[in-house]
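Only one protein chain is missing; all other protein chains are in place.
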Amino acid sequence: MALKPLEIYKLLPKKNCKECGEQTCLSFAMKLAQGKADPASCPYLDSEAKAALSSQTGAPIAKITIGMGSRMITIGEETVFYRHDKTFYHEPAIIYRVVDTAPAEEITALAARIREEKITRIGIDLQVNGLAVDLGSGSLKQSVTAVTTANEGGDIPLVLQSEDPEILKACLAVCGNYNPLICAATEHNYRELCDLAKKYDAPLVVRAPDVEKIGALSKECMGLGIKKIVLDITGADSGEYLSRATLVRSLALTRTAPELGFPILLDCSGSVPDNIVTGIVKFASVLITPQLPVAEMTTALVLRQNIYTDPQKPIQMTPGLYRIGDPGPDSPVFMTVNFSLTFFTLQGYLEAARVPCFLLIVETEGMSVLTSVAAGKLNESVVAEWITKTSLADEVNEKKLIIPGYASPLSGRIEDATGWKVVVGPRDAADIGRFLTEEWK
Amino acid sequence: MNYILPHTWSGSIQTVTIGATKQEGGTRSVSYEIGGDTDLPFMNRSGKKPLLAYEICDDTAIWPQVVRDAMPKGISDPASWAAYGEKTLKPDCIRLNLTSTRKPNSSDFASISATVQSVLAATTLPLIIEGSADPAVDSEVYIRCGEAGQGERLVLGTAEADRYRSVAAAAMAYDHIIIAQTPIDVNLAKQLNILLRETGIPDNRIIIDPYTGALGYGFEYTYSTMERIRFAALKGDDDLAMPMISAPADSLTVKEIRESDSPSEIAVSWERATAVASAIAGAAILVVRHPGTVLPLRTAIDALWEGSRREVSDGA
Partner (left out) sequence: MIQELSNTKGEMMTEIPSAIIRGREKISGTISALTGDLAFPETAYHLPITYAVTGREVHTADAARTAYEDSDKNMLIGAEIVVAEQEREISEATGYTGFIEDALIRKLGYSLVDGSILGLCLILGTPPSADTAAAICRELQEKLMLTFLCGPVITVLTDSGVKVDLSLRLIPLGATSIKGVHFADILARVAMMFGGVPPGDVSRLITYAAERAKAFVIVFPSLSDEEIAFVDALRILNIPIIQVGGYEGGEWLLSDPQTAVSKGMELRGITVRVTAIPIPMACSPAFEGKSIRKEEMFVEFGGGRSPAFELLVTRPHGEVTDGKVTLIGPDVDQIPEGSAVPLGIIIEVAGKQMKSDYEPVLERRIHNFINYGEGSWHVAQRDLIWVRITKEAVANNLKITDLGKLLAARFRMDFESLLDAVQVTLITDKDAVTRALADAEAIYQKRDERIAGLKDEDVSLYYSCILCQTFAPNHVCIITPERPALCGAITWLDGRTAYEISPSGANQPVEKGTLLNAVSGEYEGVNRFVRKASHGEIQRCVLYSIMDAPMTCCGCFEAIAMILPETNGVMVVTREFRGDTPFGMTFSTLAGTIGGGAQTPGFIGISKSYLTSDRFLQAEGGIQRVVWMPAHLKEEIRVKMGESFHEKGFDTLFSIIADETDAVTLDELLTYLESVSHPALSMPSLI
């Protein structure tokens, strides 16, 4: 079990010196307990306390970055087994693989695709994260050429896939300063690769046939001073991966095997779409895959966004006036909250109803209708505020607002506060179609 | 160092038998026992492999457009559809969705018995039936489903907190299994199971449907609810220890598919990904509608459960 703030507090100097950046020792203790502070920030810790705190606080899974600049990937730093226990923090990186024998134009095109292609959902751009170069040609020259091409621009995070120290050395000479992921150290090459990783301060993948051997190798690398490790636990198939990932995550979180306290890599080549799904929902931090058709890419990005949503912080829509179809001055106006799920559900049914309309989204801090009514976040003044902000009155001829069924207790107050006539709509968005045909006039 | 999983479980998932062979009093070619798991889904290939159900309906008016477009030619009725499904797609079971009962003022109850009987005759696989969703007609619909499938150990859906009596009565009167659906909430799932138990349904005849939200539109809630149900069951909560069913039908009507130039491709991808993620969260039955999803989903589940036949290189 992780230490509680008070247990940590007892180990601290209790000087309230503020030198760690916190106002009090107790608030520093709280940050430590959450893995959001480093014991080293306290200048007055005695060595015994420092040792005790270092092994028991901080994220049980190391935080690692790949690449540099705006597209830099951050992985690791996870603290829970189930997303419902708190949240998963860093989305797995999806990395497209290209072989070093591919023509330069193909590599450039793929890098461009990674750079430019995106889908936008709920105001967030979703993108594939990086490029893995499979340095399997056996030709040093070809490998270096391919990596040079891939690294043009220096913005796309790279994974260098080879177990040959010479090839890696040559390629790192090209891109080593851009923080690429070196993939991978095995029991045969790890000493040379550790030297390379240290030289460039780059993260290093360790790879071995089973979890025991991966752990042993990771320990060896740690012994050689390597701190940025990624564990390649790809198995024969998604089932084997799942068992391995569960084991590694559990042992890492309980801090029983510090050598496993690193992000996980899954090579999805075996059965691409299913491995990607398995990796996303179960603990992978780096997913390497051949480039995906748009449909599969969309699925992977959306699933990743879903799973890495903070369960305690619902996704919020930007409040404002949305249009379904091409509404005119006589179209109905619906109002609801800015909880994304409410918005999407309602939007879906409104679109299906094929009646052009306005949808006014008001700010309720992402709470659903029921919750926001109960918590007072949805109230007459917020509705009035957004009617004004969106100049809704200029859009329609008749000041008539359809509110969610569960917001019916507010109808009178909204009428008084806004001067709009309020019509109470259905409680369930599924009834919108019927409501529009039968009750809306 | 030998790594050992730090968790232990005190509970296990209830076993439920669906379908009945001749020896068991029915006419199915196979029956399945689902549940019985004692660990997280797929851990070390323990537990049972999820079943794949192919879903058909008796009125395609409300069926997703993308699925209607992918329907093979020559299917004119639920029976021929079921036969096609069994023969071509080789699912583990068929789910018949009685969409005709969803029409306003539906009242042709006689045809329900005939439809169920015809589908039972057309397929040898165990049958899941999704009945009406309107308290006004539930009583009439479920008695006919129950009666028409007497002896076949159907899986009858769907019981909900405010309308479960007719489904429960049909399951009890004619020895069927019941699907208990709640809107993505672990406590509501628990409450409904308790209510069903109070009406006299034994635990080994209940399958939980935690409701599968569409990928991108709330699926994360479903995923976590399923994980929590499974976790609670393994921790010894008998009220949640029933196997789960997941039907990612909502993923077939999302905007991304409606607005796509190649809707079928996206539909299959979304439906399959949702089903695989649900299986990993603990679903024992996966229900899909797009004919293109069944075979790839089978491959995915096999890879999770059986291991593929691929040669394993040894990393060196």
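A few remarks follow.
First chain written, first letter: the chains are A and B, and each begins at residue 1.
The rule is short, and it goes like this: contacts are C-beta pairs under 8 Å (C-beta built on N, C-alpha and C of every residue); 3 or more make two chains touch, one makes a residue touch a chain.
Because the structure is a prediction, the values reported are computed rather than measured.
Counting contacts over the entire complex, the absent chain touches A, B.
Among B:I143, B:L156 or B:V254, only B:I143 touches the chain that is left out of the view.
Shown as candidates are A:P311, A:G325, A:P356 or A:G433; the residue that touches the absent chain is A:P311. Note on the undisplayed chain: of the listed residues B:L98, B:L156 or B:V186, the one touching it is B:V186.
Residues of subunit A in touch with the missing chain: 4-6, 9-10, 14, 16, 22-24, 26-27, 30, 34, 84-86, 311-312, 405, 407-416, 422, 424.
Although one chain is hidden here, its contacts on subunit B can still be listed: residues 138-139, 142-143, 146-147, 165-166, 168-170, 172-174, 185-187, 190-191, 194-195, 198-200, 202, 228, 231-232, 235, 237.
Here is the rule we use: only the chains that are shown with their structure count from here on.
Once the centre of each chain is set as its mean CA position, subunit A and subunit B turn out to be 30 Å apart. Residues 1-3, 5-7, 40, 42-45, 213, 215-221, 223-224, 227-228, 231, 253-256, 258, 260, 262, 265-266, 268-270, 272-273, 276-277, 280-281, 296, 299-300, 303-308, 310, 312, 314-316 of subunit B are the ones that touch subunit A when the two sit in their complex. Partner subunit B is touched in their complex by these residues of subunit A: 82-84, 121, 186-188, 207-209, 211-212, 215-216, 236-240, 242-243, 246-247, 250-251, 254, 256-257, 260, 270-271, 273-274, 277-278, 280-282, 293, 295-296, 298-300, 302-303, 305-307, 309, 311, 341, 344-345, 347-348, 351-352.
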